[in-house]
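A single protein chain has been removed from this complex, and every other one stays in its place.
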Amino acid sequence: MTLDVYVSIFMTVVIAATPILIAALGELVVEKSGVLNLGVEGMMLCGAVAGFSIATTTGATSGGYLAGAAAGAALSMVFALLVLSLSANQVATGLALTIFGTGVSSLTGRPFVGKTVQRLGPLFPHPLSDHPLLRALFGYDAIVYLSLVLTVAVAWFLAASRPGLVLRAVGEGDAAAHAIGHPVIRVRYAAIAFGGALAGLAGAYYSLAVTPMWADRLTAGRGWIALALVVFAAWRPWRLLAGAYLFGAVMTLELQSKAAGVGFVPPEFLAMLPYLATVVVLTLIALRGAGGQRAPACLGKAFRAGG
Amino acid sequence: MTIAFDRRRFLAATAGAASLPLLGRALQAADPLKVGFIYVGPIGDFGWTHAHEMARQKMQSELGDAVKTSYVENVPEGPDAERVLRQLAQGGNKLIFATSFGFMNAAVKAAKQFPKVKFEHATGYKRGPNLATYNARFYHGRAVCGTIAGMMSKSGVGGYLASFPIPEVVMGINTFTLAAQKVNPKFKVRVLWLSTWYDPAKEADGAKALLDQGCDIISQHTDSPAALQACQERGAFGFGQASDMSSVAPKAQLTAIMDNWAPYYTMRAKEAIAGTWKTGNTWWGLKEGLTQMAPYGAMVPDNVRKAADATKNAIIAGTLNPITGPVKDNKGVERLKPGVGITDAELEKMDWYVEGVQS
Partner (left out) sequence: MPFKLEPRREPNRTMLYASPVIAVALTALAGLLFFAALGYNGTLAIYDILILPVIDATHWIDLGVKAAPLVTIAIGLAIGFRANVWNIGAEGQYVMGAIAGTGVALHAGGTEGAWALPVMCLAGALGGALWAAIPALLRARLKVSEILTSLMLSYVAIQVLYFLVRGPWRDPEGFNFPQTRSFTDVESMPILIDGTRLHLGIPIAVLIAMAVWVVMSRTLVGFELRVSGLAPNAARYAGFREQRTVWLALLVSGGLAGLAGIFEAAGPFGQITPNFPTGYGFTAIVVAFLGRLNPLGILIGGVVLAVSFVGGELAETSVGLPSAAIGLFQATLLFLLLGVDMLVWYRIRRIAPAIAPSAAPAVVRSAS
């Protein structure tokens, strides 16, 4: 194989990893606040269809990404209202949210089936973006770089900023956080909105960049991989970055090796790998007793002040 | 919607009385033939189910008042399908099309329960007195695509995105390869099994992987246009699947194999009305128009168009069996002697690959 092929494979990995990374970053923040939103897939689908419909009707692809993020955030507010304000069970509500999002996307997407849209061009100018070697670093659209910026931002936010500290406090002990005056519910609303926006953005990346089109259930289960990834990364943004690229590499290399005629691993095994790896990582964390890497203590539990 | 006005339902809704529907049912004796469809996917999949839905609409508009059609989409294969088939039968449908292989056992069970209802199952192999099967000879189209690929490929290696190694897919791969080898005897085909019928991102990445491995033309037996888009991005060519996908990838689609079920649906509905419907197995191809080719893309040169047309016309005229000996499989075993064409029975259980296929 020539160098050119390696560069091309590398770029495929990056494109495959980007939307999973974005969606997982959003869910990471949500889970850090102590909320488990299983509706990622539904929010991604809504983001995908909203992004595509706005991009095709206005001709502005970047507007599509904004619309995707807005749609994801809007849908996540349905979830937030139910689990935060009405204390509904998070797991059941999250599952319902995926059903809801799948339905909304399918219904609103009908007029857009069989159309396509112009992808965003590379962010960097011509000599860099199509240089045979340097394009591996400079040949992507803005969203790829945005996903990296978001990783840095989330890492900094959680580790070093005051609101980030509050968010983590809320996730680790809502009653205690409430007692010292942190607005538990408002923090969680904000976290869920952020998670929804990123899920929507990730969905829009599928309909506007990975496969610039709309078809029903376009994301084909990537939302669940993003959920697994958050746990796999032990709720740490940098590991999330590594994990997303690892998953992207495994998915791409599976296809590459099979196309080269040397693939022997059953595809089912590779498909279960993200989930299996996640269970293994959870076990290892527990065995090593690394307390800081555990799941947020309040994950999935409803908060009722005084109740 | 074709089913917007239904007298029985209209009565129930306006009068709001639960007993009226029964009365309405009795009044319905001379009504149009009710025809039901069940789909495995959403009608917006731009692939398999979309094609069946287009055919339903065409049949409805051709037969007008003589038929009244309805459909249920997104039906999971399994017990849910059996329930929907029963509901359609109970709802007065006299002719019911089950449009996915996975509906087979459900159709068999429902057909036994409703002997007076005529069932039709697409791509299956179980039949009964009131259960017919039908399929299209998509591999006819693969021969046309193979001719084009053999002439237009510079590397002499074609890529093939495939779902599962069922006979339908295997015969497509073999036909494509043999047709390409007729033009370029050294032509090779790399098959990439995706283990899915529909996963756009995976299909796109699979196409890229094949292109990275030296293929320059991609054929696909998966449902989304994502692979074609990947080809277009890389400046490579490919073939559309099930529908004309040129709207999504105009610079990449050389042609497409289009599913056109309408002639069959129209004919069977007419037979059911006339009382001449019989069970059986229908396997139509290019000649009957069940398989059609989309217009050639602008990049297909004239000599290639002529050769592709020649392949197509020979199949339509019945002078060409696309899989005709001498054929060796990719393990070197002779499968067909010179001049011997493959039979339908052999096609229906095909599980070997011709020489030049790497899978």
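Just so it is clear, A and B label the chains in written order, and each chain counts residues from 1 on its own.
As a convention for this text, a contact is a pair of C-beta atoms (placed from the backbone, for glycine too) under 8 Å apart; a residue touches a chain by one contact, two chains touch by 3 or more.
For clarity, every value in this text was computed on a predicted model and none was experimentally measured.
Note on the chain not shown: across the whole complex it touches A, B.
Check A:F10, A:Y245 or A:Y275 against the missing chain and you find that the one touching it is A:Y275.
Of the listed residues B:P32, B:P165 or B:P250, the one in contact with the hidden chain in the full complex is B:P165. Of the listed positions A:S106, A:T151, A:S207 or A:T252, the one in contact with the omitted chain in the full complex is A:S106.
When the omitted chain is restored, the residue from A:A88, A:L123, A:L165 or A:A242 that touches it is A:A88. Although one chain is not displayed, subunit A still touches it through residues 36, 38, 78, 81-82, 85-89, 91-93, 95-97, 99-100, 102-107, 110, 178, 181-186, 224, 227-228, 231, 266, 268-269, 271-272, 274-276, 278-279, 282-283, 285-287, 295, 299-300, 303-307.
Panel shows subunit B; residues 1-4, 6, 9-10, 12-13, 16, 18, 36, 42-43, 70-80, 82-84, 86-88, 90-91, 101-102, 105, 113, 125, 164-167, 170, 195, 348-349, 351 of it touch the chain omitted from the view.
Following the convention adopted for this analysis, only the chains that are shown with their structure count from here on.
Residue ranges on subunit A touching subunit B, taken from their complex, read 1, 5, 8-9, 12, 16, 106, 109-110, 113-116, 206, 210-213, 215-222, 251-252, 255-256, 258-261, 267-268, 271. Against subunit A, the residues of subunit B that register as touching in their complex are 41-42, 44-47, 50, 159, 190, 192-196, 198-206, 208-210, 212-213, 215, 224-226, 229, 243, 245, 247-249, 358.
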